[in-house]
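One chain of protein is taken out of this complex; the other chains stay put.
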Amino acid sequence: MKKIISLSIVFLLIVSCGKDLPMSTFDTYGPIAEEQAFIFSIIFWAGMVVLVAVEAAIIYVYFKYRRRKNSNRKAAQFHGNTKLEILWTILPVVFLAIVSVPALSAIWNFATMPENPAVVVNVKGHQYWFEFQYPDLHVVTANELHIPVGKQVLINLDSNNVLHSFWIPKIAGKTDIIPNQTNQMWIQADHTGLYYGQCAEFCGESHALMRFRVIVDTDEDFAAWIDHQKTEAYVPNDPLEKEGYTIFMSPKAGCGGCHMIHGSKKAKGRIGPNLTHVGSRQHLAAGIMENTQDNLRQWIKDPGKIKPGNIMASQGAVYMDPNKALTDSEVIALASYLQSLK
Amino acid sequence: MSDETTTGLNSRKILMWVFLGSDCMFFASLIGTYLIYKGMGASHPGPSDVFDIPTTSVSTFVLLMSSMSMVFAYAYLVRDNIKAFRIWMVSTIIMGATFLGFQIFEFSEFYFHDHLSPQTNLFGTTFYALTGTHGIHVTIGVVWLGIIFYSSLFRNSVSSKTNLDLDLAALYWHFVDIVWIVIFAVVYLFGTFRGFPS
Partner (left out) sequence: MTTIPLKLPFKINLSRPVNPTGIWDWITTTDHKKIGVLYGVTAFLMFITGGIEALLIRTQLAGPEMKIIAPEVYNQLFTMHATTMIFLGVMPLSAAFFNYIIPLQIGARDVAFPRLNAFSYWTFLFGALIMKSSWFLGGSPNAGWFGYAPITTTTFNAGHGIDFWVVGLQVLGVASLAASFNFIVTIINMRAPGMSFMRLPLFTWMTFITAILLVLAFPVITVALIELMLDRTFDFNFFNTSAGANPLLWQHLFWIFGHPEVYILILPAMGIVSEILPTFSKKPIFGYAAMVLAAAFIAFMGWLVWSHHMFTTGLGPIANSVFTITTMLIAVPTGVKMFNWIGTMWGGNIEFNTPTLFSVGFLSMFLIGGISGVMHSFSASDYQQQDTYFIVAHLHYVLFGGAIFGIFGGIYYWFPKITGRMYDEKMGKLNFWLMFIGQNLTFFPMHFIGMQGMPRRIFTYDANMGWAFWNGVETFSAYVIAFGVLFFMINMLKSWGNGPKAGDDPWDGRTLEWSISSPPPVYNFLDVPKVEALDDFWVKKQKGITKIKSKTKPKDIHLPQASYWPMLVALGLTIAAYGIIYNLVVCGLGIAMVLITVCAWSFEPVNEPDAH
């Protein structure tokens, strides 16, 4: 009895605790996550019935037939019961056959890619950040995925390094990102807003810090965002920002070797995130901190401290060569330049 | 320890069968790897660039014949005809060694002439790993048969009473032979067959 009570409490906890958390799989905002939560609830309740019944049987039998002091009761001697055994072989089969119908149909639903997706996004997994390419719209960005509300979005997943997994718990379950095998999935979000995503396949030292955000816009907002992303980067006038610009483009710092700033001739790199409109993003370093002057300075100063094992910290010239190390004033200038890239 | 076993079979013989079952899975995994990677990655040099089917057919034939020779050796040992046994043993060992010689020739041909190394492409990687593993199996077999033959040169070391030792070695030898037939078919014949996408 105690067990049953505690199990119902447990269930209440699942429902009550899960709902409003940022990455709860119960709090769904898209058809895929919804169907996944529905299928889970079927098997959950079915499982609960079996769990409670069988746990109760185990505990009942153990207490009911325990050896009591001063009792001469003899144990019943029987070897089995064929009818009963056939029954409890067949029953689970029937049970599973019934619950498998919605489960199997959902597999096909998820695997059928939309014929006319509103947007196609190529997701590239990197060691500890996500790159988002909109091939039809000619936009490349990082770590913040914008999609229009209520529309089917086709996602192509690819990696040129290790395995990753693309997961937005409130919108859709995960699909792995595998080198030499482009996986596909489709997502749809039915409410505007900001959603959390995270890499779900171990990908190295800072796997825990490989996150991203999904921003679901209205059609107008999405179109405006795309238009803005297509524009060339802002060229600064402010002296501090200008100083930052000079440092960024200088061969000494070499930022442009890895980072792209659209419109600049010296920043054409494709190894690191595209920084053309980095100032317009809400978060830094794959969704691990707010995009503020202060955080940006810390990140530029010592990225390896914030995200151990990242490639910029281990291969960037200013971090490898003490002679090229950035001074505090250079860091401040760089940060204000990058923030100006709205 | 009691001499009697539950089944009446010698335990070592059962051990050998269990081992061969296990080894089957080993080769199955290697052949599986080869098939999964077939046609993937850089395509040249590929199977049809390097394989010389007539040559490998000869070495396959030699290995097959060595199995037959092994059967004769065993049959004569059971009849305690040690002299004939030795002759067939020598012939088995020579044919096994010949097969290995062919393999070394083939490998060096591929390596130096066709520039196919394990590092070249996926075909090189999977091909050398699979056939090399088989080659190591054959080498172990040749050494094992060699030890038995060597002991038979000394009086009363090998007789029908001790035929189990040869029986086990023969089982192993036939197994390695069968595995080669599979490899020859899957890797060599399918690899160069024109109607087959490679």
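Residue numbering begins at 1 within each chain, and the chains themselves are lettered A and B in the order written.
Throughout what follows, contacts are C-beta pairs under 8 Å (C-beta built on N, C-alpha and C of every residue); 3 or more make two chains touch, one makes a residue touch a chain.
Since the model is a prediction, treat every value here as computed from it, not as a measurement.
**Q** Based on the whole complex, identify which of A:162, A:226, A:240 or A:317 touches the chain you can't see.
**A** Of the candidates A:162, A:226, A:240 or A:317, A:162 is in touch with the missing chain.
**Q** For the chain not shown, which residue from A:152, A:198, A:274 or A:291 touches it across the whole complex?
**A** Only one of A:152, A:198, A:274 or A:291 touches the chain omitted from view, namely A:198.
**Q** In the full complex, which bits of chain B touch the chain not displayed? Write them out.
**A** 1-3, 5-7, 9-12, 14-15, 18-19, 21-23, 25-26, 28-30, 32-33, 36-37, 40-42, 118-119, 121-122, 124-126, 128-129, 147-148, 150-151, 153-154, 156-158, 161-162, 164-165
**Q** If you put the missing chain back, which residues of chain A would it touch?
**A** 10, 13-14, 17-18, 21-26, 33, 35-37, 39-40, 43-44, 47, 50-51, 54-55, 57-59, 61-62, 65-67, 73-81, 84-85, 88-89, 92-93, 96, 99-100, 103-104, 106-111, 160-163, 165, 167, 169, 172-176, 178-181, 183-184, 196, 198-209, 288, 308-309
Everything below uses one rule, namely that only the chains that are shown with their structure count from here on.
**Q** Counting only Cα atoms for the centres, state how far chain A is from chain B in Å.
**A** 50
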